[in-house]
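Below is a structure I'd like to ask you about.
Apart from one protein chain that is not included, each protein chain of the complex appears where it belongs.
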Amino acid sequence: MCAGFGADRVALASAIADYQESQSEDTAQALYWAAEPRRQEIVRRLNLAPGGTAAIVKMRALVLDSLQQHKDLAPLDADFLHLLSSWFNRGFLVLRRIDWSTSAAILEKVIRYEAVHEINGWDDLRRRIEPSDRRCFAFFHPQLADEPLIFVEVALTAAIPRAVGALLSPDHQPMAAEAATTAVFYSISNTQRGLAGVSFGDFLIKQVVEELRRDLPQIATFVTLSPIPGFVAWLRHEQAAPNGLLDEETRTAITKMDAAWTPSADARDPMEGPLMKAAAHYLLRAKTGNGLPIDPVARFHLRNGARIERINFAADLSKRGLSQAAGLMVNYLYDLDEIERNHEAFAAGGEIAASGQVQKLLVSVAPALKHQMNRL
Amino acid sequence: MCAGFGADRVALASAIADYQESQSEDTAQALYWAAEPRRQEIVRRLNLAPGGTAAIVKMRALVLDSLQQHKDLAPLDADFLHLLSSWFNRGFLVLRRIDWSTSAAILEKVIRYEAVHEINGWDDLRRRIEPSDRRCFAFFHPQLADEPLIFVEVALTAAIPRAVGALLSPDHQPMAAEAATTAVFYSISNTQRGLAGVSFGDFLIKQVVEELRRDLPQIATFVTLSPIPGFVAWLRHEQAAPNGLLDEETRTAITKMDAAWTPSADARDPMEGPLMKAAAHYLLRAKTGNGLPIDPVARFHLRNGARIERINFAADLSKRGLSQAAGLMVNYLYDLDEIERNHEAFAAGGEIAASGQVQKLLVSVAPALKHQMNRL
Amino acid sequence: MCAGFGADRVALASAIADYQESQSEDTAQALYWAAEPRRQEIVRRLNLAPGGTAAIVKMRALVLDSLQQHKDLAPLDADFLHLLSSWFNRGFLVLRRIDWSTSAAILEKVIRYEAVHEINGWDDLRRRIEPSDRRCFAFFHPQLADEPLIFVEVALTAAIPRAVGALLSPDHQPMAAEAATTAVFYSISNTQRGLAGVSFGDFLIKQVVEELRRDLPQIATFVTLSPIPGFVAWLRHEQAAPNGLLDEETRTAITKMDAAWTPSADARDPMEGPLMKAAAHYLLRAKTGNGLPIDPVARFHLRNGARIERINFAADLSKRGLSQAAGLMVNYLYDLDEIERNHEAFAAGGEIAASGQVQKLLVSVAPALKHQMNRL
Partner (left out) sequence: MCAGFGADRVALASAIADYQESQSEDTAQALYWAAEPRRQEIVRRLNLAPGGTAAIVKMRALVLDSLQQHKDLAPLDADFLHLLSSWFNRGFLVLRRIDWSTSAAILEKVIRYEAVHEINGWDDLRRRIEPSDRRCFAFFHPQLADEPLIFVEVALTAAIPRAVGALLSPDHQPMAAEAATTAVFYSISNTQRGLAGVSFGDFLIKQVVEELRRDLPQIATFVTLSPIPGFVAWLRHEQAAPNGLLDEETRTAITKMDAAWTPSADARDPMEGPLMKAAAHYLLRAKTGNGLPIDPVARFHLRNGARIERINFAADLSKRGLSQAAGLMVNYLYDLDEIERNHEAFAAGGEIAASGQVQKLLVSVAPALKHQMNRL
């Protein structure tokens, strides 16, 4: 479908020649039309049929899955992404609350698609959407009426939480929404593989913040409790990198961690200092080739204008939490007065907003702590 | 906004160079991205805001209005049309019935936008949407919830109607919908100037046909009662064209028509022969430069696969009906077994489907008729 | 239907005998069942059919209309009223806002049923429901989905209004709802003759007050601008009653009013004093046989707990306003802190709440005013 349905090469050559002759806005635009791959028109026609949009999203997912084997599908994938980005423009999305009065057809998908903290069946789901201090919101597209495109789970609390266990516990005692001061975004999940690359998350968080402020004006703190998915992988790499970001003591300390990093609390607690320090380095200093934070979750929230508020030790002791992030989690804070400035400083110069306590972690470990670590 | 926000010329030149060197699908697509005017991204961003889509449709209308004076806005207009065509793709439209339970906000727009047979206030509107033998359907877009984009008015009847007067009369006695055999599409109106060029009408007719067949399976005939907007203008032109499509007798007869063509029935009736013949020529033989029927309504229905079923004399005696079409109207028949074939024959070779009785009108006027015409 | 379908007389006699023998709660209740007219069960069965409730409401209206001629229908009417009061219990009613997005089918009924200040067609209706400083609410019953049972029209203003003309004027310039301090209930209309005697109005006002307080918390004053329908009729009667409520001067002044009471402002203004005084006497002192205010509107608002806040001169100069109330209108104030107390004092002892300025009108006319009145 790719080679055969790209731009008409003869027409394209002619449009190039015209443009090179006159370089007017008209010939520039004519060149644009001539360069449009015929694939796009085919996809637009597919969309005319009932159920067309859903079918196209599924086709995109298939293309993505084959991309590794069939690199020549890349242009087709790019066309899909181009059209889907246009069609799923935020202006066409509808925010809806998900709760116990939502249809089973939609709730079933929330169970299936939850990507951060697995939902174990209908009772567990209910604990996340029904209590007075829980909220869940999703974006929907009018053509995919029963498909949440992305959803966020929110806990209303009296303080910024340090760990996820208590939030998800079956024994949690709900508080009145009107008594909460803090809204905690503890899970954001994309659901449609076929929409990979179409960005929804930033809009979702912003609109949910607005929604909560309108309903519960006393809530003043909007914060996440987020995983650090790449931390342990990076640690293992740094451990063997004498000239890397970590100092000698920290590197030494890390070598003491066992593979699965599932020690008892006794063995774990002394690690707090080095791990917190290492995490601060990871989040603030470890960068990709083009200068962005290496951690994808950090990239997402920092780009949205959040600031790294706090790193929490022993915050996610699930198997995944330990193996990916040694049990650490981060609170990203959405301070409404700072979001715009943070977003721009990050976009312009890669500047990372972080609270004082997080920045302090970057400073050399104090002698007392060194001593303790040496004992490990 | 145009010159300054077209494609980045430097990047475009470089993409052209790359493409000319390798001519792969990848470089072709890279050229397409490089050629995209930055205007499009600006419009996509406008759409992110609440009410963005409606604002963009209004902006397009303003651009269209200024196009005559500011020809340099043409590229911007083309970008708007490109994006709006994509966003208002039929897959995103919703068909809704308009009736007396519809909101006043929407009904008011039906009154205002009706373009074919003017609606004189709320009582007249009610006669068109509430009786058991009347239907009205519109396409809506989820983002423009109270704006019908296009609507069609339908009369359910016992036979193909010859004139519009009886359909719209305040004295009309409704029949039971279940007794009707025929659905008459007697008015189709686009409402959004800002969506000019985005085509809805064909989808609307097809979906309304489906809707009616499901609700009223006994209805077997789907037909229009349509104006012939360009007929008199063309007649006046042909009158002075000895080598045109009309024969001498017809041309002579036409010169007898007064300017406003509002004669009494006595004077009008003898014109039936020549006018019917002339109309048949107009609809089937008069073509634009690129070989399409000169009449815009004919073009629309023929492209949709309808056939010219009957030309009706003294069918629309309103001022507009007389001045534009000498009182004539056409029935275009949507024969579900033929639509696809007609559409393709028209699209491929400009072939015009017409009933036997219409085709006969093309044949030379019979001697008896000639004699009568000479007496005029 | 009445005599034949009353209680079964034999069974009733037997139940009476049982009750007189034992006088237990059981025999009392058995007597109640035996006394139930069989008409009630017939009406309950009619209600089983689709559209049954609407049909019953219509039947009741017919019965009411025949009651004058057919006094023997009174028991049937009482049965209807008993069942309809139970079925249209406020717990089953739904409050809905009426605005320009409401269906034409409902709006048409608002035009038709408006009982206080006539609505002249759709444009006039629109001025009452669409501007930012206008509201309209109605009670609906789930079984009569398109029938507003009672509706109230509200103007949001910056002060308690003295006259209705400005509120209804086509030239009125709307203000922002958020800037209003006062909600004026200027028209309440019952729509269903068949529900006469079922009381909705008090619940409607209370719920609309709640609704407005939630949406527009800055509104602190809830007040009516109400007609005084029986004032002139009472005046004409009092005029000839030397030992009535009015003093000599006032009675003399009144005789100067012409029949239709449509004088120019010059002739009208000097009447202000005597008329205001007379109106205060009418509202506070004129009573029915069982000690209630003679004016039905006053009865309604006072029973709801409102207080007579102000009598306004030259407030409704429409033909009806002049002929019924000599152009006067009243503001009844719903002071949320007083409603309960006022209601109870009125219900218990017929005590009428009135502001100081209204109470002062009851006091003898001051000499200066007397002098002026003598000049009339």
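The first chain written gets the first letter, and so on, giving A, B and C; residue counts start at 1 in each chain.
Note that a contact is a pair of C-beta atoms (placed from the backbone, for glycine too) under 8 Å apart; a residue touches a chain by one contact, two chains touch by 3 or more.
From a predicted model like this one, the values you see are computed outputs, not experimental measurements.
**Student:** Could you run through the displayed chains and say which ones the absent chain touches?
**Tutor:** A, C
**Student:** Of the residues C:S86, C:T255 or C:T288, which one touches the chain left out of the display?
**Tutor:** Checking each option in C:S86, C:T255 or C:T288, the one touching the absent chain turns out to be C:S86.
**Student:** Of the residues C:E36, C:E108, C:E211 or C:D247, which one touches the chain left out of the display?
**Tutor:** Of the candidates C:E36, C:E108, C:E211 or C:D247, C:E36 is in touch with the missing chain.
**Student:** Residues of chain C in contact with the chain that isn't shown?
**Tutor:** 2-3, 6-7, 9, 12, 16, 19-20, 23, 25-26, 28-29, 31-32, 35-37, 44, 47-50, 52-53, 72, 74-75, 78-79, 83, 86-87, 89-92, 94, 142-143, 203
**Student:** Write the list of chain A residues that the hidden chain touches.
**Tutor:** 100-105, 107-108, 121-122, 126, 146
Here is the rule we use: only the chains that are shown with their structure count from here on.
**Student:** Viewed as a graph of touching chains, is the assembly arranged as a line, ring, star, complete set, or other?
**Tutor:** Shape of the chain contacts: a line, open at both ends.
**Student:** Measuring from the mean C-alpha position of chain A to the mean C-alpha position of chain B, what distance in angstrom results?
**Tutor:** Going by mean C-alpha positions, chain A sits 48 Å from chain B.
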